[in-house]
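A quick write-up on the structure given underneath.
With one protein chain held back, the other chains of the complex are shown just where they sit.
== subunit A ==
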Amino acid sequence: MALIHLSSPHVSKANSTANVMRLVLLATLPGILAMTVFFGWGTLIQIVLASVLALLFEAAVLKLRKRPVGFFLSDGSALVTAVLVAVAIPPFSAWWVTATGIFFAIVIAKQLYGGLGNNPFNPAMVAYALLLVSFPVEMTRWTAPITQNGEGWHVAGFLDTLQVIFGSVEQQWYDSFTGATPLDVLKHRAGLTTEELWRQSDVLVNGVAAWYAISAAWFMGGIFLLSRKIFTWHAPLSMLIALFLMASMFYGFDPDNYVSPIVHLGVGATMLGAFFIVTDPVSSATSNRGKIIYGALIGVMIYIIRTWGNYPDAVAFSVLLMNLCAPFIDQYTQPRTYGHKKANRGTKGKSQ
């Protein structure tokens, strides 16, 4: 009788990395839907474009690296990266902006480091940071939400959007559909107090509700993933709490010059970052305790850069900075093993 000789365990949970990625993609749907509702077709077109490019780049690099293309493409990680890049950049970004971003995310930030699981930085955030630094004009020309455009679903038409992405349009066209984001307005306040800004700015008066709605959609997706145990609560919650606490502290201290914590949580990429970026397991800290520290530090960094830095939003930079710190955090946040009096710290030393 010929039987196989195998090492235990002999059963495993029906789960796969592809399944994890599929769930993440599923969880982005509410956010994508919200963005499409408020910003028009741009987001969807960007997602399609980014996905196609991501698969192409990934396949090409896998081919060059002589890896089984189908096996690695099917894990879905390239698609997740593509979606995250696509929702992070302005919906009307030109195709080459997207292409540059995806190329950098997939080829440089992911595959050149060894592919899935080996990248020290979150590929989507690397791409976003690169684009923001390289093309500041294109990257800050954000679409104005429909709530600023009067009654009805008044968005740029599908073909117009295609044209703005793949061709070119008059400057005037941009002016009618784009505008500053709430964070831009709150950043470049021209000497006005927060309260005055809230009364004057069109974005803050009419547009901020759209941003809140989009954040709520991302939050929903995040809660879904949390319920499916794709990630643990540690990193996102600690990030949100840290940001909230920082904002509350300064807002309570000086409400004229600082922005309310609700706004910090509700606008920009806070929710997207908390549930889809910070939770990226590859580039984040490992242990539960490590994730809490990692998330909290990102929250603090976001507040610092938003408030005193040069850029209106700060999720990408904060995440990248903390990606750098993650291995270090890991060294000092080993959990206490069963039967041990205390946890081991540092790289070596006597294990107990």
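Quick note on the criterion: a residue touches a chain if its C-beta (ideal position, glycine included) is under 8 Å from a C-beta of that chain, and two chains touch if they have at least 3 such contacts; residues count from 1.
Criterion: contacts and distances are computed from a predicted model.
S.K.: Select, from "Tol-Pal system protein TolB", "Membrane protein", "Ion-translocating oxidoreductase complex subunit C" or "Peptide ABC transporter ATP-binding protein", the UniProt-recorded name of the complex's unshown chain.
M.R.: So the chain that does not appear here would be "Ion-translocating oxidoreductase complex subunit C", according to UniProt.
S.K.: Going by the contact rule already stated, which one of A:9, A:167 or A:191 would touch the omitted chain in the full complex?
M.R.: Result: among the candidates, A:9 touches the missing chain.
S.K.: Contacts of subunit A with the missing chain: which residues?
M.R.: 1-13, 15-17, 19-20, 71, 75, 77, 115-118, 229-232, 281-282, 284, 286-288, 330, 334-341, 344, 347-349, 351-352
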